[in-house]
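Every protein chain but one is kept in place in this view of the complex.
Coming up: chain A.
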């Protein structure tokens, strides 16, 4: 049985630091890796968005070519959904959720690391398409007839890259589920879990059931394009609508995978800065579960115009509108949380307040689209673009930005500048509405979505130009945020456990950033908003459930990285097998390498190590 060396506090060289991050299994470090990875792809997707908007600034523009435009919209959507929004949320889930339930790590730290590397290398694989061939160009939905016909390797990059990244997400989801089921501290019953933990739980359950269909759909696409299968080829008996069903059986739950954690973030922020218990906690939990359940019942509202028939359309229309009910419950609970609270307008709170009207608008247009006959008019128009950006940007992205400001001090031990934070907010908020509000009307005036350019004299010029200016404002907001991060990090002014002074949940009861073992002693949870209860009783910190004992911690490992590398290499082999003889060898080599790594992992016992009582006492004392 080994014990930890005192390396934790020592300064390390570049090589050692890099090795440390490549092999880490600490949920907090993996959370930060997710934020860095997701942040990188968010900037990339943002640049793609700006190029789209610049192309649409004026009529008959040829800033980019039509083919390149298709690649831009495809990569923008795919990147934002799979590689930016989800990983950024995963970053917060990874870092914060175990702290909120009083755990020392997630259930499977090794798999956690594997999940991260699969996401990151999968995303890299997808984006290498820009340099190696052509990027995918069939839209983020990649409808089969179009994607089967797309020449070159673009779609192959899409299918394989998302396959790898998606598998990583699935592992992450299962890991979060087990963690919440098994690793809650004593006293942390389900109905005492903070809302962010609850929404992580439900979003993870949605991942578990929504991602396997995506896996299969992507395999079908891969096999059709690369291995001679005929799932979607109607001349061989195939059926292209199968792809649409499979994609949306995944796709609609996916939008709830994104929005539920954002709901959780805002729930925390509302109650923190209203300095009040969340109104209707149990109704909030129930609404979350209900939304998660209904999320699987509505996928065909994306296919109203396919011709499934009036009965199917009617059923899916009703189910779709039903989702607005639990969503409305949530909105009213947030409003009633603010009501009568002693409100503090911090940056996170600003985002939360901005979120409510923005998201409600997106929800209202969603219900309108859910009315099948009306959707025949709205479908594939800019109205749809406006709708989903109101929910995704007005909901998910505002949530991510709010969480960044809210939990930054916990994660890094420094406080982002409130002044710059508010500048970011206003630029982003105004830019967001400027960009997307008018797109509703562009849609109603007949502008179709996914068009490369438009002609003069249709009355679309002004609104398109304003929309582009709005996008630039959001770009400025992002730059201000990055400047804020750089300045804050350079100043490095350390802060204490509870920098907002109104923290309610367990993560605020421990140092910022938390030590690698999180809790020196497992906490005892005595109610909802544990830390708030402790503070009310004049305690600083948490009540411990056990004396100081040796802590068991997992070992780091490079195997997750290597396992993913094998799949990454195999992906290239599968793709180039068609025209190069070396392709098959590379495919087999990559897969064999991954399996070898799995076998090593399976055969080699990895029992972790212990941090002794004395070491913990020493480290805890060093802190005070």
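One rule holds for everything that comes next: a residue touches a chain if its C-beta (ideal position, glycine included) is under 8 Å from a C-beta of that chain, and two chains touch if they have at least 3 such contacts; residues count from 1.
Operating definition for what follows: contacts and distances are computed from a predicted model.
S.K.: Report the protein name recorded by UniProt for the chain absent from the figure; options are "Deacetylase", "Carbon monoxide dehydrogenase", "Heme ABC transporter ATP-binding protein" or "Cytochrome c oxidase subunit 3".
M.R.: The correct option from "Deacetylase", "Carbon monoxide dehydrogenase", "Heme ABC transporter ATP-binding protein" or "Cytochrome c oxidase subunit 3" is "Cytochrome c oxidase subunit 3", the UniProt name of the unshown chain.
S.K.: Consider the whole complex, including the chain that is not shown, and state which of A:91, A:122, A:136 or A:213 touches that chain.
M.R.: Touches the omitted chain: A:213.
S.K.: Decide which residue listed in A:49, A:177, A:300 or A:597 touches the omitted chain of the complex.
M.R.: A:177
S.K.: Looking at A:145, A:230 or A:377, which makes contact with the chain not pictured?
M.R.: Final answer for the missing-chain contact: A:230.
S.K.: What does the interface between chain A and the hidden chain look like in terms of residue numbers?
M.R.: These residues touch the chain not displayed: 107-108, 170, 174-175, 177-178, 181-183, 208-209, 211-213, 215-217, 219-220, 223-224, 227-231, 233, 235-239, 242, 246, 249, 599, 602-603, 605, 607.
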